[in-house]
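Complex shown without one protein chain; remaining protein chains in place.
Labels run A and B following the written order; every chain starts at residue 1.
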Amino acid sequence: MTQTIPLNAAGDDTTTIETTYRDAMRTAIRQAMLDDERVFVMGEDVADYGGTYAVTKGLHEEFGRDRVRNTPLSESGFVGAGIGAALGGMRPIVEIMTVNFSLLALDQIVNTAATLRYMSGGQFGVPLVIRMTTGAGRQLAAQHSHSLEAWYAHVPGLRVVAPTTIDDARWMLPTALADPDPVIIFEHNALYAKRGVLDSGRGPVDIERAAIRRAGDDVTLVASAGMVDKAVAASDQLAELGISAEVIDLRSLRPLDASTVQTSVERTHHAVVIDEGWRTAGLSAELSASITERCFWTLDAPVRRVAAAEVPIPYASHLEQHAIPQTDDIVDATTRLLETGR
Amino acid sequence: MTDTELFSYAMPSLGADMDEGAVIEWLVEVGDTVERGQVVARVETEKSDIDIETWRGGTVAEIVVGAGETVPVGTVLMHLHANGAEHGPTPLPSPAPTAKPREEISFPLERDNSSRGPRPAPADRAPRVPHETVWASPLARRLAGERGIALLDIDGTGPGGAIRSSDLPELAALQAHSDHPPTAAHENEPRSRTERIRSVIAVRMARSNAEIPHYRLQYDIDLGPLTAHLSTVNAERPIGERIVPAAALVRAVALTAQRHPELNGTWRDGRFRPGLAVNVSVAISLRGGGLVTPTIRHADDVTLDETMRLLREFTTVARTGTLRSEWTAITSSITVTNLGDRGADLVHGLISPPEVALVGFGRIAERPMVVDGVVVARPVVIATLAADHRATDGAIGSRFLSTLANTLQHPEQL
Partner (left out) sequence: MNPGPTEHDLRSIVVSVITATAPDVADDIATIGDDVDLFEEFGLDSMDRMNIMTSLSESTGVTIPDEQYPRLNTMNDLIGHLS
């Protein structure tokens, strides 16, 4: 059972509890397993060890080793097994330790999971959920710290989501499990310890619309995963400078909710896209192009991008922090854009 | 092949405070051929009646808004079958099809390049039209097109002087209007021209007084050399070409502003933006109250004779009520107010936002002055400067007035 603390001592508010992103995610998995016996968890060290980021901690004790399965260190093998189980009628949740390691399973994900619906003329679907960690900031060096969401957002046949709030951590999973096709959930490593209030009575949420996390009038900040909270922090600093910034949390990276972004930019006339991935051929490039295509005649300045430095993420803490976008970088880019148009 | 396209001419924005206008009179009819720059209609605005010009030549296809109708800025007034591309404000590209017919293409069976039709020699192609580049954001371009603002005349604050929407003159006015909710009781009553001008001045001057921390300086300037010079010059000239001191004062301000760029420009978004040109606005009072402020573009490059001619035209036109849009729809960088030859001794004025300086002249009068240790009567004008303390300090303002006084000691160089 997850640790849950009622918001008020009287306990009369049963739907709102304070918790962490990690616990909300675990609650989601546990509830899914209680609700549907086809659901099981598979991945490296997910059982006794509880998963590298402790998301599945305690689940094997409750559900047993058949439904919480440790796998060999072979991403291609266990993702392939997950695809097979999904084809056979199960609802597997496969955990990959980091997006870097998922490249070993790229063939299974891109060539098999994403294609079978199309190649079978609609006869077979792959109702598979793959959870993987993304992002830098924990000094895990280049082979564990990259943000490769854009690689998957590129591929038709996949859904790609990135929950950033406690509610989304809890309530995106049931929607993803109900989807008849593969869904990839990106969890930024910096979010697991994030504390917040969970609306435990909310129910499943959509996994294709962006959300406005801060309303504003002067500029639109578009972010996802680990960048959303930095964009919100930047909007607070910008407010002190008299700049009203709207923050959009993309939530879904494929499909991209371009219309929510468009509606906002048409009102603010300025856009800053923030991405922890690299700039070149990345998610920020796609967003920038989409905004320019849709909003050209309402733009009062070029679309600005704040993205990771074009290097493998360094190990040394100061270099690592310098390589990825920080709140100050967002504030700087936004004030410069509004003041000088560049 | 034809280059004709249908061009929609919209109610232009003819000044910082205009959001609607009434067509008083059409000067063209359907079927008339018009040239770029031709006055096509007369429009009544809050400030004054203004002749409006078209920036595309062509043939009048349809007149949409009849004389007597009041419509918001941006409303289509008429359609033109426009001639080939000319530049000016760039309207939104309409999805109208380009009328160029596609070349007939035949598919040769053999892959022999020599059997293909000859490529057109470069000389056969349409000549490239030389294009004066105006850097502007898409939004600024669209708004300017909708409101009939000529981008060529606007100083941009973006990279390399690129124009952004906040640089368009009417946006400041929109802000001013939002500060000033209309009084419901009188909303539906038609207002006289004087009342309309009064309300615009009320909004602008209240904003100036509330927002701008003014500092004010004054300087007694000996106009002996100037009046002597003008007497000599005027004696030799036919009456229609004579010059009055007021024109020399405006010309001197233009030259001074050019040498003191810190006072020539605008204050926007919390900082000073130097004007790209010296565009001098001149306040002209109207009988019965109110004033208009037509602008002399690039006034530092306008000769004294031309300044005089423009001021006479401004005065005549202000009295008869039809200012031309080229005088009002541009960004002015400094304003001159002149109380005239029978007014008060000096004026402590209010800056016209978003400018940062206002130069005022009182009456030119014989006053005692000490020259070489002797008190003598000299024609003197008291010049004042009202300047925005956010943009400059008193020392700069003081140097400005000193330069102005020196400039007027050498009237032959005006």
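Heads up, the rule we're going with is that a contact is a pair of C-beta atoms (placed from the backbone, for glycine too) under 8 Å apart; a residue touches a chain by one contact, two chains touch by 3 or more.
Note that the structure is predicted; figures quoted are calculated from it, not measured.
K.L.:
Counting the whole assembly, list the visible chains that the omitted chain makes contact with.
P.N.:
Every shown chain touched by the left-out chain: B.
K.L.:
Touching the left-out chain: which of B:Glu35, B:Glu69 or B:Asp341?
P.N.:
B:Asp341
K.L.:
Kindly state which of the options B:Pro245, B:Gly275 or B:Pro411 is in contact with the chain not pictured.
P.N.:
B:Pro245
K.L.:
Among B:Thr33, B:Asn209, B:Thr303 or B:Thr316, which residue is in contact with the omitted chain in the full complex?
P.N.:
The one listed residue touching the chain not shown is B:Thr316.
K.L.:
To test your reading of the contact rule: which positions on chain B touch the chain that is missing from view?
P.N.:
230-231, 234-235, 239-240, 242, 244-246, 284-288, 311-312, 314-316, 319-321, 338, 340-342
In this section, only the chains that are shown with their structure count from here on.
K.L.:
Based only on mean CA positions, could you tell me how far chain A sits from chain B in angstrom?
P.N.:
Using C-alpha averages as centres, the distance is 53 Å.
K.L.:
Touching residues of chain B toward chain A in the complex: what are they?
P.N.:
92, 137-142, 157-159, 162, 164-166, 269, 271
K.L.:
For chain A, which residues count as touching chain B in their complex?
P.N.:
269, 296-301, 338-342
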